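Quick notes on the structure that follows.
Removed: one protein chain of the complex. Kept in place: all other protein chains.
On to chain A.
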Amino acid sequence: MESEVLSEGHRPVRNNELECPVCSKTFDNLGQLNHHLDFDHGFDGDESKGGNGTSSGKFISQGEESLEADNKRVRHQNKLMIRNHWKKPSPEHQNCHVCKRPLNQINGCINCRKCGELFCKMDCRNVMRLNANAEYDPLNGRWVNCCYQCFIRRDGYNDYGSVVDLIDQFKTLRHKKNEDKKLMQLQLENRLVLLIDGISRILKKNGNGVFMSYRVSKEISLLERTVTAWKDDRAALNCPICSQSFGLTLRKHHCRLCGSIVCDNKTTNCSNQVPLAYLANAATDLPFKEFNPQTVDKDYSIRICSQCIHILYVGRKFRRDIEQPASILLARCESIYNLSQVISNIWPLLNSRLEEIENAQKQNASPNPALIAEATKLRKKLLRAVESYNILTRQISSMSPRNAAQKKIQQSFQIASSIFITEKILKLKSIPIISPRVNENRGSNESTPEVQKLSDIVFNDLTIKEIKVCREELMVLKEQKFLVESMIENAKKQRKFDEIAVLDRNLLELKGKIEEIQNRLGEQGFH
């Protein structure tokens, strides 16, 4: 049944109708589509076929008749398009406009339909839609060959696909939302002023601090309802903030500012009784007229929901907080951040100096003393910065945080600084540095610069193993120094003066070596 309907439809639907994947034009058969692709879209890569784009390609023979018709139509339409801007082959125009190859049977000779310049076949392979006046018409134009320049200069061309800019749309949406919020806040602020002023007036009129009569309560209640319309009790089944259903244990309350019905659950804090004085003092920028913090009943409070509190006071509290001087913890954190910047800045400088020195050494030239001096200076600076950094890190670690936020900040900075330090030290360790060291060659005692691990000198940050080795060596040296000293005593007693000279020389050497190791150990050694 259904297939019958299809075949007997009003419009003759042809099963083999083909659509061009590029321009969506439909064709009766594959041959026509092939030809269209070759001719209109330049997919025909066979260069041996010259000519003006009318080449009969490799289409399948079954569609030959309709192709003939198509070609005729194409020729006809070509005639319709203006051609007076087309350059004609002439002595001035005998080479391709782009690649300058001669225009001939082999290379081809095609006018760009848009600019009219003459091109070889290869340089006129792009297609675009032009109308009869050779203007770009993406909707009704005909697909024609054009040069690359015309192709990319057409309106709307991009080489990365289509882009839809949604930023403006986003901005308007956001703007609208912000406007709504602002309006809401203004409305709530007006109500707050009215409420507080009104209640203050009523309280003042009836004498402050006196027993709250029914009449006064009634008067205030009336005022509250004029300031904001209370929502109907009966309609509310759940608290709009925490979604718990009201009942015997969960009482309904009206927020005096927005009028909505909320619960008073102590854990969700959906609403609270807030003293007038607190509300007014936390928003001193609002134009209260009747409210007097000295005279108003300090304990008189009104019920306000958490959402209203949020809208009215979170922004105010934030602005107040950032105006206050930073806490000690934050101040330290800021200094430590600045120091890390300093270290990060010195580091590449020192690095490049060391590289220069190293290069000089590789070429067996003694490095420029000014360079060494600069490197030494930078190294000292770095050392000081890292030292301060360490002190600050320790200070931050030893602080006791006053609240959860501070604790979080403290922990984050501890992690960050330890990562920073290990990163920097690891980097530093891989860098050699100049340091004077006694030349170990026989007979020469002059010191020559020698490449040594930066870590040895910059940080005294030897590994535990290195420290152990150094200490052991120091102990042995001190033992030997003691031995040689006693040998000298003995030699003196026995008047072996030439031996004393030898031993004295050795004693000097030992002392030098001891000092060297002590310096290397720094504060980790013992004296």
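We adopt the following convention: contacts are C-beta pairs under 8 Å (C-beta built on N, C-alpha and C of every residue); 3 or more make two chains touch, one makes a residue touch a chain; residues count from 1.
Heads up, the rule we're going with is that contacts and distances are computed from a predicted model.
*Asks:* There's a gap in the complex where one chain should be. From "E3 ubiquitin-protein ligase RNF185", "Pyruvate dehydrogenase E1 component subunit alpha", "Molybdopterin synthase sulfur carrier subunit" or "GTP-binding protein YPT52", what does UniProt name that chain?
*Replies:* For the chain missing from the view, the UniProt record says "GTP-binding protein YPT52".
*Asks:* Which of these touches the unseen chain: A:223, A:242, A:342 or A:487?
*Replies:* In the complete complex, the chain left out is touched by residue A:487.
*Asks:* Looking at the whole complex, which of A:334, A:479 or A:515 touches the chain that is not displayed?
*Replies:* A:479
*Asks:* If the hidden chain were put back, which residues of chain A would touch it?
*Replies:* The list for chain A reads 440-443, 472-473, 476-477, 479-480, 483-484, 487, 496, 498-499, 502-503, 506, 509-510, 513.
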